[in-house]
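Starting off with a structure, shown below.
Removed: one protein chain of the complex. Kept in place: all other protein chains.
Chain lettering (A and B) follows the sequence in which the chains are written, and residue indices restart at 1 in each chain.
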Amino acid sequence: MFEGRAIPFRPGQSLAGALMAAGVVHFRRTPVSGSERGPWCLMGICYECLLRVDGSDNQRACMTAARPGMKTERQDGARLDAAGEQA
Amino acid sequence: MTPDSDLIVIGGGLIGSALAWGAQRKGARVTLLDEGDVAYRASRGNFGLVWLQGKGLGHPDYMHWSIKAGQLWPEFSATLYEETGIDTGWRGGGGLHFCLSEKEMEARRHLIARSREEGAAIRIELLDREALSEIAPGIGPEVCGASISDLDGEVSPLLTLRALQNGFRKHGGRIVVDFTAEQVRRNRDAGFIVKSADGTEFSGRHLAIAAGLGANRLAAQLGLELGLRPERGQIVVTDRIAPFLRHPTNMIRQTREGTVLLGSSHEDAGFSTGTDMETVSGLCRAGTRLFPALRAARLVRAWGALRIMSADGLPIYDEAPDAPGAFVVTCHSGVTLASLHGLELGPALAEGHLGPAPRSMRSKRFALQTA
Partner (left out) sequence: MTAWDAIVIGAGPAGIGGGSVLAENGARVLVVDEAPGPGGQIWRGIETVPDSRALLLGPDYLAGKAEAARLRASGAHLAFETSVWRAEPDGTVWLRDNEGIRQEQARHLLIATGAMERPVPRPGWTLPGVTTIGGLQILLKREGLLPDGELVLIGTGPLFYLYAAQCLAAGKRDLTLLDTAANGALFAALPSLPAALTGRGPAYLAKGLKLLWKLRRAGIRFHACPQDLRIERDADGLRVRFRRNGALHSLYASHVGLHEGVIPETHMVRSMGCHMDWSREGAAFHPRRDNRLQSSIERVFVAGDAGGIGGATVALLEGRLAALSILEELGRSVDPLLRETTRRTRRAHLSARPLLDALYRPQDALLSPADEVVACRCEEVTCGEIRAALMADSAGPNQVKAFLRCGMGPCQGRTCGMTLTSLAAASRNLTMEEAGYLTVRPPLRPVTLGEIADLY
């Protein structure tokens, strides 16, 4: 699931691959300027494809295997999960 | 031969840059010699606290000196912003020192009483857990409370350094980069001459050595034994987190960008600026006990930086006895004291005296101790 929409995937596929195959390229907004970003290097070093995955922020979609029942969301700005009660 | 400048400052860190900025804006012609990108540059590894609660207890001169610096910070920061458009990120009021046990609470109570007895112009109060939760939600179950003071603040040391150098230039100051001072000497006509390994020379009527650990070697050439040694402090930083901590604290600081700094350790590691996992782990443990949600945060970088420690840990403000007009300024509170160094000490040095710097902070205090 991405933003409430069901995304098909094959076993062994990454979140980034599954989402791109489903036509999603905008994965997040940057904490600096709010500009839109999507996957760039797809090998885990650029940190552009960060998503909120099952409540955890800043997860690299290109390095995370897609699993049934996973809930993923676009990440807007800085991570919220580490901010405690205030977030 | 007339000297190139009224004041030469050796060292482009926070201390040197503050002195140079302060002197130049008051009309002196200043040359700032900076070792550049390879310098140890304690300023770049700094935690960024303007920290005053409990500082200088038992040493009234140092205490009043530091508190004065804290009082000057708002003016200092505003002046830099006016001159350069660079916001140092200064945020004052409400520095928190966390306590994780009743014993630590008791120690803070004692410190508050002592601070009052010694006449410190600072208000410190103790907050219990409930009061603390209101201003710092998300604290862990082990946190008992905190002491809070009105004068403590936080600042970006990096932007402060940038603003100082930028302002210095705007006032017409000259920065020479990639210059490693090797030799300093007195010259009858030209005042002081500073020479690098490749033979480049600069001269100035007065000289301020603010070269961090390099000051040992340079001051010795003018007859001052400083005995400075490095003390490593390690700091870790996280990825950007939504704002949750609006107060500077003794162990943890959320920057304006959202990253969280945890620090800083104290260890003797020679000149190594590396990190060791045991210390880094200790910092993470302390930080996540205070704010358990931080366990999810990513550790983006850990680094070590060298504090410059004198034998008694206090600053040294001194003039070479055999070479009047040559000064040494060194401390490990380059951030806290930057306001005072910039607004008051820099202009005094350009005129050839130590201005308001307490006489008790000369280096001969060490000689007396060992005698």
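In this section, a residue touches a chain if its C-beta (ideal position, glycine included) is under 8 Å from a C-beta of that chain, and two chains touch if they have at least 3 such contacts.
Everything numeric here is computed off the predicted structure, so don't read it as measured data.
A.B. asks: Considering the whole complex, which of B:42, B:175 or B:242 touches the chain not shown?
C.D. replies: B:175
A.B. asks: Of the residues B:159, B:242, B:316 or B:337, I need the one that contacts the missing chain.
C.D. replies: In the full complex, the listed residue that touches the missing chain is B:159.
A.B. asks: Taking the entire complex into account, which one of A:3, A:36 or A:76 touches the absent chain?
C.D. replies: Final answer for the missing-chain contact: A:36.
A.B. asks: Tell me where the left-out chain touches chain B, residue by residue.
C.D. replies: Considering the whole complex, chain B reaches the absent chain at 36-38, 44, 158-159, 161-162, 165-166, 169, 175, 177, 236, 238-239, 257, 262, 275, 277-278, 280-282, 284-285, 287-288, 294-303.
A.B. asks: Over the whole complex, note the residues of chain A touching the chain we left out.
C.D. replies: Residues 10, 12-14, 16-17, 20-21, 23, 25-27, 30, 32-33, 35-48, 58, 60, 62-63 of chain A touch the chain that is not shown.
Note that only the chains that are shown with their structure count from here on.
A.B. asks: Taking each chain's centre as the mean of its CA atoms, how far is chain A from chain B in angstrom?
C.D. replies: Centre-to-centre distance between chain A and chain B: 41 Å.
A.B. asks: Which of the residues in chain A come into contact with chain B in the complex?
C.D. replies: The contact residues of chain A facing chain B are 31, 56-58, 77-87.
A.B. asks: For the complex, which residues does chain B have touching chain A?
C.D. replies: Contacts found on chain B: 137-138, 238-244, 257-258, 260, 291-298.
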